[in-house]
Structure formats: structure tokens, C-alpha cells
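Complex shown without one protein chain; remaining protein chains in place.
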Amino acid sequence: MSPDLWSLYSLMLKSRLFEEASAKLWQEGLISGEMHLGTGEEAIIAGVVSHLKDGDAMALDHRGTAAMLMRGIEPVSLLREFLGYTDGLCCGMGGHMHLFSKEHLVASSGIVGSEGPTVAGFALAAQMLRPETIAVAFFGDGAMNQGMLMESMNLASVWKLPVLFVCKNDGWGITTKSEDASGGDFNDRARGFGIPAVEVDGLDVSKVWEVSGSAIENIRAGQGPTFLHAKCVHFEGHFLGFQPIRVVRNPLKEMPKIAVPLTKSFLRIGGASLGERIAGMKSVMSSVITALRDPRRDTNNDPITRVRAILQSDPIRLKELEDQLEKDINNILRKVLGKVQP
Amino acid sequence: MSPDLWSLYSLMLKSRLFEEASAKLWQEGLISGEMHLGTGEEAIIAGVVSHLKDGDAMALDHRGTAAMLMRGIEPVSLLREFLGYTDGLCCGMGGHMHLFSKEHLVASSGIVGSEGPTVAGFALAAQMLRPETIAVAFFGDGAMNQGMLMESMNLASVWKLPVLFVCKNDGWGITTKSEDASGGDFNDRARGFGIPAVEVDGLDVSKVWEVSGSAIENIRAGQGPTFLHAKCVHFEGHFLGFQPIRVVRNPLKEMPKIAVPLTKSFLRIGGASLGERIAGMKSVMSSVITALRDPRRDTNNDPITRVRAILQSDPIRLKELEDQLEKDINNILRKVLGKVQP
Amino acid sequence: MKTMSFIQAADDALAQAMAENPNIIVFGEDIPLLRRDLLVRFGQKRVRGTPISESAFLGAGVAAAMAGLRPVVEMYMVDFLGVCMDALLNHASKIEAFSGGKWTTPVVVRAPCGGGYGDGGQHEQSLWGMLAHIPGLTVIVPSTPADAGGLMLAALKHNGPVIILEHKLLSKTWLEILGSGARETVQFDIPDDGTKGEVPQKWDPIHIGEAALRREGRDVTIVSLGVSVHRALDAAKKLEAEGISVGVLDLRTVSPLDKKTICKEVKKTGRLLVVDEDYETFGLSGELSAVVLEAGITCKYARVCTQTTIPYNRKLEDQVLPNVERICASVRQLMK
Partner (left out) sequence: MKTMSFIQAADDALAQAMAENPNIIVFGEDIPLLRRDLLVRFGQKRVRGTPISESAFLGAGVAAAMAGLRPVVEMYMVDFLGVCMDALLNHASKIEAFSGGKWTTPVVVRAPCGGGYGDGGQHEQSLWGMLAHIPGLTVIVPSTPADAGGLMLAALKHNGPVIILEHKLLSKTWLEILGSGARETVQFDIPDDGTKGEVPQKWDPIHIGEAALRREGRDVTIVSLGVSVHRALDAAKKLEAEGISVGVLDLRTVSPLDKKTICKEVKKTGRLLVVDEDYETFGLSGELSAVVLEAGITCKYARVCTQTTIPYNRKLEDQVLPNVERICASVRQLMK
């Protein structure tokens, strides 16, 4: 079987437009708190979620919007939840880090790694109550070091639970590089729990679709969990207003705020040797420079551009689809903002 | 270098005699609570601990007596601690699951897996304050599934901490078989964190000594942690008075206590199908039968017998050593029981 | 009438519920052995052993409850909740609120608690005060076989997370496993009325949040729970001989508290003594004083609780845990 690129693209673009619209509302101060976008990881979500069926469950982390949307949760109620409205998906009680839909068996959490226990519990219920249904967890590379996620991989392995563990590896946990925080190799870790591991290019939605399709088939057949490892890039960095991204976008404004106290502290009497100070200064500077060279600036890393390039062979259909999606999003926005909060 | 079998044997036998003496006191009701012996794992402890030097630290679990003793902690104060005396090692406040010696940098805990964070902290202090010193953690196969231990292996890996992680795998976590609780392979797990793994026969003290010797050398040289995996058998089962062992030792007395309520429940109306009940009954019975066939009954699994067989080539020296150790233990007992608790 | 031991009663009520509701499953470490009687009746799928991975399996219990099962998750001891508190603090207790009331987490967590048998400070805690601090959790501490069964059934019918703490001194099984199984040389101060008692022919749920007045008293009201109820009753008998009339109210449920009954009883006597095996500060004993003060009741107040880490030494341990002597002394002080 080969993927239907049109529907995958449609899912991805809709999610992108929806999240960009949300970002604007956040910027305008209508959405409070931390807001983590999934822009850049749409290929992973779309590739996996399009295999899900009724009765399948999902455990999401702090970056759950794309998966909720692609799973078919009503966009208006989702966005009204972001706005904190009492008729939002969770009556304004959860917000964008705590999105829940009982109907779709989807739960999110702001606690890194808790997708592990949650997906294990969903899968246990699937195993006992709904034969051939499965549970999927989406989480990041940072979560791989949280004990409860590792425990859950082991539990899923010994109980042969129908789980797809999806690690969306963007190489970062906030400002910490994955390689500075994680020893060894994630695929080896999964195998160390007796779980087969598959790695796939997370920017290529066809590949994700194929690989996760066959993994999910095995899982439905009762063969126990699989670990899917997919690399991607988050365009907005960790969350909206992320400092390193701000530095990238407006170095003249942001750098002095960082550099002045840094230099003062560097020069203060008492503390490490000059050599160590210089090494420390270099390391701070190199994170800034890394940020400037950030892969997030490179549109080649955009999974949507990639799949679009293929679909351009049919420009008329493409335009139609894109126009339609834009209209849809505008409609959603109108509905969302039109109604005043009760 | 080859090991000094005489001193290793002496360490092991002293520990065995000491623990057997403690077991008697426990049996007499002089020691309260749960008491976990290390009888059967002496080769692992002796092989590792004899490489330790001043400034090295240890993190122990609920089965810490042997390691404390072999590390040189005063036996009288140790045993007086078991008895809860206020002049015991911890003034009677800790007991045999919570043994601490600041002087020797040794800490124990009754929380399975907490040796991980503890050894990481000890090793961090070693790295920063005491060059070339190391920290060792002893824990069981069951602890391998506790998140904080896994997290700590990763932390030790990325911080290149001087840690030797020693997994004493007796195949059991209380009454749960290791293979029912652990997916994959422990060595692979360690490697998945970027930690080299070495497996060794935990009944063979020479091998343990050799393997841990070269591992510790690497660790002292700043090459980061190593995982040492050694299988062994615990003669008394999980702790003193362990039910499966009681069944083995006195089936006529213990079986009815188990079988009568079991059969009653098996026969009650409402519940699983007959087939499932029979399967359940079989599984319970098979754990009992496993217990009857328990490797713990087989003295071939005794690391002390093994090394003793080699030393028998010099029977006079052997007798002298054994007489001396027996005398030592009797002296300890006299000192311990002679003094009345203040 | 039928009599049962404390754990028999809890397990029997659980079995009754399991026979009625096929979605009830039980899991935890060593459960195939510890609940073998349930295993042979309900099968290996519904009675499961777990790895020593409390965060994973407690969190899985919460999620399984959300997805249609009715899990009873067993902890080896309440002390070990330290490694997996997140599942209760940030998930079980909050998801109903987060989902706007649309999704509940009806999980039952069962954990042995309490001291008095010399296991040391990491294995003898009570911690109900800590758990009850979290809005959204129901916390139950039974003191008799009848309550252990009736409240178990109520927990299994409650549409939210419930934690049942079972005191080890009330359970022969635990004591035999943990300290006395192979020897007859140790003795613990076991309250007979708590370990064995009358139970109904068929279990009915006991209303959650209802305290039980175990003894009427005119001079002092002791509010207590778990094993301490029995200590309080013993003390009350002793004090009767001195002419002091002491009432004993057994909370049974820590959260929610039966404020009405508490206030009624304290108002009668004007003297409140809290006897609580949990840590003294920032817990149940404080909350009870707030409850009466909020109700505008003026009373004399004292508490007999555990003030420090529990010592291993048996004598020190008995002094640190609430005991009859400390209770009597406190009552006498209140009478001054």
C-alpha cells in the first residue's frame, strides 16, 4: 500500500495553519501561559495518526495540538479551549497543555514522560476490552530520560501491550541538546527492553506513514509494542516567545539583555580561574551561535514544503486544496472569535 | 594480577558466619522487622569490595550487611544496630535496612532503585573532590526496572561519573521471576545508555575479582561508568522467614495454609471460566513447584563451597583460618550480647 | 454472624465486586502470590504481577480507569508512593478538573501503611495527611474488618480516585510476611477488634465520608483513625476508671472529612484530642483544628501524633507512635 499524499498533506497543512493562527492569538495576548507548537513535526503526527481507528487511544505531551486536530477533534472547541472559554474542549479548565477528549480516548499532560504510564494504561484497557485496538504515545527526545517512560516501555514489553511509542526527536529539550543529556542510542534502549525499534526520517511523511503502518499492523496483531524514532525540527523552538529564537530573529535587541549581565558576572572577583571562565563564556556563546545556525531557520527542514513539492505536479488540485483549507481555518477563526465567552 | 583467594575466602566466610549468627538472633526475636541476608552473593561482594580504597563510596540496597562488613565496618556495632541498641552503628535508629557509615562513605536504603541516585551523587562528589576515587552501587535484578536507577545510569553516562553499577541478579524480586518482570536484556539496557556492560559468573569469586578489577581501573582513570552483571542465588530467599522457603523446608505444615483458602476460592461461584481457573491454579502451583525445585536448595550454587574446594589443597591453613573466623564471630557475639543496651 | 480478618474482609468485598463487574482488575508487585485466592477465581488476566516500576503501573492504572477498566492498583507500602507521587498529584486527582468534568479516573489504590513492628522509618509511614492535601483524591483508612470490606466496595463504586490505606498491624498476612511468619518469638501490640470482627453476610458499600462514633463521651472527644482508634478506645477505658468520660470518633475517611459529626461531637465535650499516627505537622491533626475553628467552636485542643522519623529501635518506636500512655496523659492535661 502506498500513502494518499493528498490527504496527508491536507492534515499537515490544516494543522500548520491552525497552529499559526493560534500563535497569532497567543501573540495578541488572548492565550495565556506557555504555548508549545508542533510546527515542524506534522509529518510524524500525520503519518502515524492516519492509521488510527475507532477505539484507538493516544497519550500526548505538552505539544499535543497537531495530534488532537489530526485525530478529528473539533477545531473550534480546541481553539476555544486555548482561549480559556468555558465552552472550550475542556471548559477552559485544561488549556493547551492539558487537552482531553474522552470520546476520542486522547489525554495530554504537561509532565514530561507521563505519556509512558498513560499509554500503558490505555493499551491495557485496549488489550482487555477492545481487541485489535492500540494506543499511541507521542513524546520528545528529552522525555526518553524520564524514568517513568522507561519503566513503561518495560511494562509494555512484558505485558505485550499494544503500544506504539513515538519519539519525536528534535534534538532538544528546551535549551539542552539531546546529545548532552542522553547517553547511548535511543533505539538500543528500546531494544534493551525487548521492544523492536524502527528509525525513520521524520520529515518525510510517506516514509513515516509506511513504517508506522506496518508497525501498527503488528501491534494490532498482538505482537506487543514497537518503538518508532523520528527526527524533526521545531520551527518555533521550545515554545512561543522562545528566547534563542528571539535572539536569532532580533539579535540587536535581544543580545544586550544577555551580554551585559553576563560580562559583569564574568569580570567579578572570586570564582573560577580565567581559563575556566573563558571556557564557560565560550560554551554560553556557542549555544547562542548554535541558535543562530539553528536548523529551524532552514526551510529544507519543513516537512510540509517537502510533500508539497511532490504535489505540485497537479497545481490546480493543489491550489484548490490550499484555498479550501485557508477558508476552513478562517471559518474556524470566525466561529471561535465570533462567539463571546459565556 | 591474580586474586588472593585466601583473603577473599576469609571475607566471604566471615560474612556468611556473621549473617548466620544474625539469622539466629532474628529467629530468637531479638531483631525486628524484615531481615534480608546476603548469603549466596558473597562472591560478588567480596570480588568487588576488595578493590576499594580510602575515599571510595558505596550505595547499598535492603541487603547491605555483607558489603558493610567486608568494607571494614565494625561488626560489633553493626550487629548491635540490628538489635536496635542505642550504641549500634546508627544508634538503633536505622536498623538493618538503613545502615550508614559516614566514615566509610556507605549508605543503604530500603527503597528499591534508590542506589542509583545515591551512587551518582557519591560519584559526583568523588569526581569533584577526590580524584581517582569511585562509587559502587549494589542492587538486584528487580531494581533494574525502577525508573530512578535507569535515569541514574544515563546521568552517570553523560556526566562520565566514576561509578560501578553492580547488578546482583538472583532471578527474583521477592516472588516475581526476573523474566516475568523484565523485557530484553540487562546488558543491552546498560549499553543503550552508552555504558559498557560486563557479565560474570557471580558464584566465582576469582572471576568477579578479575572483571571488577579491570572495570574499576578504567573507572578510576576517568573513563566513566561500567555495568557489572553477576548472577547468584540467595539461600534464604527474599528475607528470613520467606514463605516459599518455608514451604520447601516444611511442606506438610505450610501447604495446607495455602491450599485450603485457595481451593475454596477456586470453587466459588462467579468469576472466570473453568479453563482460566485451572490455568490460574496451575500458575500458582507451578510457583510452588518452582520453589520446591529452587536452585537455593543446591549447594553447588554456594560460592563459598566453590572457593573452599580450591583452598582445600592446603588443609592446615584452611582449618586455621576457619577456626580463627569462628572464634572471631564468637567474640563478636560475646561482645554484642554481653553488653546490655544502655 | 460471620467473622473475618481485616484483609479477608477487604479481599472478600473485592471478590464480590469482581464477580459482578468484569472490568475490575488487580495488579501490583507480587500480586499473583499475595492475591492468589483472587487469581484462581478470576484468572491471570485480571490478577497480575508487575515489575518494580511503581510510576509506570500506578500511572497505567489511572489511564486504564479512564479507558474503561476499574483497576485496583496495589502498592507494596504507602512509603513507596514517593517514587510515583506524580500519578496521584498531577494526574489521578486533576484529570476530572482538566477535562472540564468530562473524564474521571476511577482507580482504587490499595496500600499497607503504619508501624509498630520494627521495620524502620522508610516502611512504616502513614502519609494520609500528605495525600489528603491534594484536592481530588479520596482517602480512606478503615479500622475494622467490616469497614475494610464495606469501604472497599464503596471505593469500587466511587467515580473518582480512591486510596485505601490498610494498617499492617491490622493484617495478619502482612505481619506474618514481614516479621513473624517463621518465628513465634516476636510480639506486636495488635488490636484484636481491628484484626478480626463481625462482617455482614453480603457486602454493602459504606458511605464514603461518614465517621463512626465508637464510644460516647462527655468530657473529651478523641478523633482518630486506623489503629489509633483502638489505642484511643483502650485509653478511654483506662480513663473511665479515673472518672473521665472520653468519646472516640473514628473518621474512617480522611478526605472528605465528616465535618458535621466532628463538630457535633467536639461541641458536646468542648475538648478535642486528635490521635493520629501520621506525622504531626501540616496534616490531619492541623486540619481538624481548622474545621472546628471555622465552625466557630471554642474548644481545648491537643494532639498525639508521630513527630519524627520513626526509629528502628522497638522501644523508641513505641514511644514515637501514638500509644495509650501518651493519649491518657494528653487527656488528663486537657482536663486540667
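Letters A, B and C name the chains as they come in the text, with residue numbers starting at 1 for each one.
Here, a residue touches a chain if its C-beta (ideal position, glycine included) is under 8 Å from a C-beta of that chain, and two chains touch if they have at least 3 such contacts.
Bear in mind that the values here come from a model prediction, so they are computed numbers and not experimental data.
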Next item on the list: With touch as defined up top, name the shown chains that contact the chain not shown.
Entry: A, B, C
Next item on the list: Consider the whole complex, including the chain that is not shown, and state which of B:N154, B:S182, B:T226 or B:Q243 touches that chain.
Entry: B:N154
Next item on the list: Using the definition of touch stated at the top, determine which of A:D4, A:E103 or A:E276 touches the missing chain.
Entry: A:E276
Check: With respect to the chain omitted from the figure, which of C:I31, C:L89, C:L233 or C:I327 is a touching residue?
Finding: C:L89
Item checked: Residue among C:S53, C:T195, C:S255 or C:N323 that touches the chain left out of view -> C:S255
Item checked: Selected residue (touches chain absent from view) among B:F100, B:W172 or B:W209 -> B:F100
Margin query: Even though one chain is hidden, which residues of chain A still touch it in the full complex?
Written below: 26-30, 32-34, 84-86, 90, 92-95, 97-98, 109-113, 142-143, 145-148, 173-176, 180-182, 240-243, 246, 258, 261-262, 264-266, 268-273, 276-277, 279-281, 283-284, 287
Check: Given the full complex, what residues of chain B touch the hidden partner chain?
Finding: 57, 59, 88-94, 98, 100, 102, 105, 107, 109-111, 114, 116-122, 124-126, 128-129, 147-148, 151-152, 154-155, 158-159
Notebook entry, point to check: What residues on chain C make contact with the chain left out of this view?
Noted result: 55, 79-83, 85-90, 93-94, 97-98, 120-122, 129-130, 132-136, 255, 257, 279, 281-290, 293-294, 296, 298-303, 307-309, 311
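The criterion applied here is as follows: only the chains that are shown with their structure count from here on.
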Notebook entry, point to check: In whole angstrom, what separates the CA-based centres of chain A and chain B?
Noted result: 43
Check: Using CA atom averages as chain centres, what separation in Å is found between chain A and chain C?
Finding: 41
Notebook entry, point to check: Of all residues in chain B, which are in touch with two or more distinct other chains?
Noted result: 145-148, 180-182
Note to self: Could you pull out the residues of chain C that touch at least 2 other chains?
What the structure shows: 45, 50-51, 53, 55-56
